[in-house]
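The complex appears here without one of its protein chains, the remainder shown in place.
We call the chains A and B, going by the order they appear; numbering starts again at 1 in every chain.
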Amino acid sequence: MSNEFSDVPDHTRRIILKGAAGLAAFGFTAGALTSAHATADAKAWPADAFKQKSEADALKALYGKSAEASDKVNLDAPEIAENGAVVPIAVATTMPGVTGIAIMVLENPYTLAAAYKIPEGTEASVACRLKMAKTSKVVAIVEAGGKLFSATKEVKVTVGGCGG
Amino acid sequence: MASTIRVRAIASGDTTQVQSLINHPMDSGFVKDSKGQIIPPHHIEVVEFEHAGKVVFTCLWGPAVSKDPYVKFSFKGGKKGDDIKVSWVDNKGQSDSTVAKIQ
Partner (left out) sequence: MLRKTLIAVAILAGAAQPLLAADKASDPKADFKAFREYFTKRFPKVALDDFVNGPYSMDAGLRKQWEAIDAFPPYDFVVDKGKQMFAAPFKNGKTYGDCFPNKGVGIRQDYPQFDAKSGQVITLDVALNNCREANGEKPFDYNKDDMAALTAYMAFTSRGKPMNITIPKDPRALAAYKKGEEYFYTRRGQLNFSCASCHVQNPGNHIRTEVLAPALGIMNAMPIYRSTWGGMGTVSRRLRTCNSQVGAEPLPAESDEYRNVEYYLSYMANGLPISGPGTRP
């Protein structure tokens, strides 16, 4: 793989070089996440959850509970992914009281792919693009009313999404 | 100066649909370079979307989110001409943010 920054625009190179000079220098001023939300610290990003290698462990680390299957969770994922590097996946539900959505790819090296926080006033739906290392069950989780609900779909991957 | 963040925010009725594309390698840490060395993980961890001083959506991302990551969501309360602010921070502490107008 050649220089991955060969087609990164110059302004991005500058940001990256500035960042490399140290967080203190670049800091939490203009350009960083606003201090009122202080989300750039370790607590805001659930590092532990992103290290887990099973569905149960990831859910426990992320939400502290387990999920029950529900047909009210809509998981839209292809049957056969055109390429494991970019698999379009969407999750939606009409359930009330949704506070979070998460997506797990069970055969990936780390189970949890992404999680989303849904405050009041935001719709319980998200579309994103994920990497899948190989054919795997994809599990969508909806956190609503303090409980977890899930939907599962197997997505076939014929070309690995991790650069293989 | 252009940002790494592209935003398309469209208001329709009382709902605003937001799509965002961010220029970021999202290296998983599982890929080797041409010399056989692992390319270290370099991926966005948190993305925040704010409208009228309130966080309307937060993304918590791991290495399995695709390169040049995309996300789409909708929220209530935005209207045409409002600002929407998007900020991200990655595992190396690098960050960027932008403000876009709702169309």
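One rule holds in what follows: contacts are C-beta pairs under 8 Å (C-beta built on N, C-alpha and C of every residue); 3 or more make two chains touch, one makes a residue touch a chain.
This is a predicted model, so every value here is computed, not measured.
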item: Selected residue (touches chain absent from view) among A:85, A:98, A:115 or A:141; value: A:85
item: Among B:6, B:76 or B:92, the residue in touch with the chain that has been omitted; value: B:6
item: Interface with the unshown chain - residue positions in chain A; value: 2, 6-7, 9, 78-83, 85-88, 90, 127, 129, 158-159, 163
item: Residues in chain B touching the chain absent from view; value: 2, 6, 8, 19, 21, 23, 66-68, 70, 72
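Operating definition for what follows: only the chains that are shown with their structure count from here on.
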item: Where chain A and chain B are represented by their mean Cα positions, the distance between them in whole Å; value: 12
item: Complex interface listing, chain A residues touching chain B; value: 1-2, 4-5, 8-9, 11-12, 15-16, 18-20, 23, 26, 30-34, 37, 39-40, 44-46, 50, 85-87, 90, 105, 108-110, 112-119, 121-123, 125-133, 161-163
item: Sites on chain B touched by chain A in the complex; value: 1-4, 15, 23, 25, 27-28, 30-34, 39, 45-46, 48, 50, 54-67, 69-77, 85, 87-89, 92-97
